[in-house]
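A single protein chain has been removed from this complex, and every other one stays in its place.
We just call them A and B in the order they show up, numbering each chain from 1.
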Amino acid sequence: MSNKMLTLMMGFVAFLILAVGVVFLIALAGGGDDDDGSPADGDGENNRSSTSGKICDGKSLIVPGDDPSSVLDPIQVADVSTAEYVVEIFGGLVTLDPDLKVQPDIAKEWTSSNGGKTYTFKLRDNVVFHSGTAKRVTANDFKYSIERAADPANASPTVLAYLGNIVGLKDRFQNKASSVTGVKVIDETTVQIDLVEPSDFFLSELTYPVAYVVDKEQIEGNARNWTQKPRGTGPFQLKEFKPAEKIVLAKNDRYHLGVAKLDEVVFELAGGSILTRYENNEIHIGGFPATQLDSIKSGQNPLSDDYREIPEMAVFYFTLNPQKAPFDDPKVRQAFAMSFDRQNINTVLLYDAYRVADGFMPPETPGYSESIKSYSYDPVKAKQLLQESRYAGKLPRIVLTYSGSGSAAPDLLVAIQKGWSDNLGVEIELQAVDSSAFLREQRKGQFQMQSDGWAADYPDPEDFLGKLFASDSSLNYARYKNDEVDALLRQARIETDRTKRFDLYRQAEQKIIDDATVIPTFWPVTHTLVKSCVKNLPSAALVIPKYRYVEIKDD
Amino acid sequence: MASETTVPVLLPEPELAPPRRFRTLRDLLRKKIALLAIAYLAIFYACGLLAPFIAPYGLNDQQLTVETRLQPPSADHLLGTDRLGRDMLTRVLYSARTTVVFTIVIVISGGLFLGLGLGLLAGYRGGWVDTAIMRTGEVLSGMPTLILMLAITASFRGRINSWSFWLEDHTFLGDDSKTLVKFTIISLATVPFAWLGSSRIVRSQVLAIREQAYVTAAESLGATTPRILIRHVLPGVMPLFLVGLSSGMAGIAGAEVALSYLGLGIDEPAASFGNLIGDVNGTRFFEQYPYLLVAGAGPVILFLFSWNLLGDALVDVFDRRQNSHR
Partner (left out) sequence: MGPGLAGYIIRRLLWAIPVLFLISITVFAMLRLAPGSPIDAILGQRYTEEQAAVLRDKYGYDDPLPVQYVKYIGNLAQGDLGVSTRHRDFTASEIIWPKIWISTQLGLIALVIVFGLGIPVGVYAAMARGTFIDPLTIAFWLAIEAIPTFVLVTLTSWFFALKLGVIDLGYEGVWTPNMIVPVLVMSLPGVAGVARFMRASVIGVLGEDYIRTARAKGLKEQTIVLTHITRNALLPMITVIGLSLPGITTGSLFVEVGFGIPGIANESLQAVLAPDYDVILALVLFGATLFVLANVAIDILYGFIDPRVRVGVGRGQ
């Protein structure tokens, strides 16, 4: 009797498993058109199997992406994740090519006069905004766009930093004027921009999104929602935007610098295990975790052929707050700078994932100089410096804050912490804080020591040194103040001879590093995997419009 | 108590009773499993409490060279070493300590006792007592637990330092202050949600039992409330409550592991299985260094498993005793 029961129940279990299976099968059969049917997806992708051929068919590039942390409005962009999309959708007078040289975009040519204080741009006459109306871009659109960026009501976080040199812009931003007098419409295809002081890097600044052109008609017609379907002039237009799910860019058929070869770029935002998905031929571009670089660098890994190292124009560093004990004593700062072995950590722990930072600016930056030297590993000297300092034997508690919400503290910081402990006998505490709280602490100068990073917005020493270390810069969160450095930076800013200018920056950089308010640690490198059928993907150290060059082609 | 046992006992033992030899086998297996579980838990708790004394290395003893890191298990390092060349066994022992302390703290702090006590009270007393308890429960349980736990821990995280430094300077706690503060925070995030499920189950059981003839009879015979609760209602509620208690233990330990995995629980300078696993988790990493994930996750999985088994065995033993009463 009990046996009968068992049979019955087992039958029931089997039935249920079967039922669930059938439900899935039915779902699979109907799955093809069930989901958000973007038509261009249709060409054979639903049936993507693990054969590597499939992903190389078609003209749709699938890449992992980050959720933009700002709106897709050029004047609001302040972060890499948003810029990635904005540079593809919008465009300005000038742009950067894959070699990070300034190239014409909407302006076809320009002249500078008045000792470098006036720029006159001649516009192309065939540039149109996205969408069917094909509205042509004129000089008035640039006037509007810059006025809009400077409008205090729009609170652009970047306009002052990048366009503040334009005559009248600061006044407009501080609501002391009703327009930006330095931007003049000469005729429909000519814009003239007057600067307060001559600048060798003004064109570089113009490549940053805040200077991009936007469509007045659209913005004034739909002030709240226009960024969900923005009309720019870039090589791609926004086709679909599902927050935290995906962003689809479709090619702009009327792009003035050559229409993209891809039909679409699909950014998948939801995360997941990117490497596994790459290996599984689900995406074209993937990241490779630094923790396993050994296998790929030694060529053992089958993915080695797809692997690419892309240096970033960025730097990691520690900021030691010179207004807080014990870092108000330069000797303590120098001791900290000398007492961890960056080379060993990079080689052993990180498989040479980064480059040890000898200076502050990475080698990709124009004006980089090999002569800059940062403090090298010297535990004996470090200990001695600490002994000589005011805080010898009575160091206060030291907390190193870093922005993060991962599980354990990054290995990198734990290893450096250990270096300080072994060599200086100082036990510092690692403290993770959420990024918004981290930034607030940074801004208010409440921290003792922070783990920081800076990525360039445009390729010029000014974007590293002037922005972060001039005592009057709003980005100088290290509270760094050195009169000599200030003088050098001010001189460099208005110097129009490039060689002389770079030399001034070089002097400033060495002084900044010697002061040890910041300890540069590493220059980061992006470890990327690219499928062999993806051709011509530029490896740029900065965010630049790059997908228009790409082609998917099997050899 | 005669009233509830007389009637059923008149009935013969049901035919359902399995053949004798199966029963013996079952008992044996059952006991063995329970014993194994208890043995493992005892070892785990002992190791956890004694971690600082039995750990072969210091928690943060790094050996950052190519040869000494990411080692497979060996005589020197029984569970291998991690990326920074730290001994995995040591980290596991210290993580066990965190788990042990946390489970004890939560049970003592009354999450589960609240669950049982309030459930009994609500179910038995009914009326406004029931309403008050259950609505309070709804206020808390109505909140999506996960978001709330995250929000609580995230909003306190920024203040961890100031609190722990105060403790360090003003009390005898010294270096343990920071860990204590973190414990308090995740306890605060866990306890409010730890009693609801069990108290609700207890209450619904009480509601059903209360209406049964034997309880009504005892009531009419003038038995006092505590007496009725303890003698009549509690035994009926116990099996389900024990299910709740035992799986609750696993759940509580699991919550700490999960929060720490997300970086919102226990972290440096103390160790936790959450960030231990976070360190060695990952599909590729697992393929390359499977022993690290096994070493990191294995002990805590067995711990949770043992609690589950023990709870299950307890229920069974309890059920049998109750059945034989009848």
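Rule of thumb we're sticking to: contacts are C-beta pairs under 8 Å (C-beta built on N, C-alpha and C of every residue); 3 or more make two chains touch, one makes a residue touch a chain.
The shown structure was predicted, so the numbers you read here are calculated from the model rather than taken from an experiment.
Engineer: Which listed residue, A:150, A:283 or A:504, touches the chain dropped from view?
Structural biologist: Going through A:150, A:283 or A:504 one by one, A:283 is the residue touching the chain not shown.
Engineer: Which residue from B:84, B:201, B:233 or B:266 sits in contact with the chain not drawn here?
Structural biologist: If we include the chain that is not displayed, B:201 is the one touching it.
Engineer: Just to verify: which one of B:107, B:148 or B:167 makes contact with the chain not shown?
Structural biologist: B:148
Engineer: Touching residues of subunit A against the unshown chain: what are they?
Structural biologist: Residues touching the hidden chain, for subunit A, are 1-2, 4-6, 8-10, 12-13, 16-17, 19-20, 23-24, 27-28, 30-31, 34-36, 46, 48, 50, 67, 69-71, 76, 78-79, 152-158, 160-161, 174, 224-225, 227-228, 242-246, 268-273, 276-277, 279-280, 282-283, 405, 433-437, 439-440, 442-443, 474-475, 477.
Engineer: Please give every residue of subunit B in contact with the chain that is not shown.
Structural biologist: Residues of subunit B in touch with the missing chain: 7-8, 11, 14-18, 22-23, 25-26, 29-30, 33, 126-127, 130-131, 135, 138-139, 141-144, 146-148, 150-152, 154-155, 158-159, 197, 200-201, 204-205, 207-208, 210-211, 239-240, 243, 247, 250, 254, 257-258, 261-262, 277-278, 281-283, 286-287, 293, 297, 300-305, 308-309, 312, 315, 319, 322-323, 326.
One rule holds in what follows: only the chains that are shown with their structure count from here on.
Engineer: Under the touch definition given earlier, write down the residues of subunit A that touch subunit B in their complex.
Structural biologist: Going through subunit A, the ones touching subunit B are 1-2, 273, 275-276, 289, 291-292, 295, 344-345, 348-349, 397, 399, 404-409, 411, 414-415, 418, 429-434, 437.
Engineer: Flag every residue of subunit B that touches subunit A in the complex, lowest number first.
Structural biologist: Those in contact with subunit A are residues 15-16, 18, 60, 62, 64-66, 69, 83-84, 154, 157-158, 160-161, 165, 178, 260-264, 267-269, 274-279, 282-285, 288.
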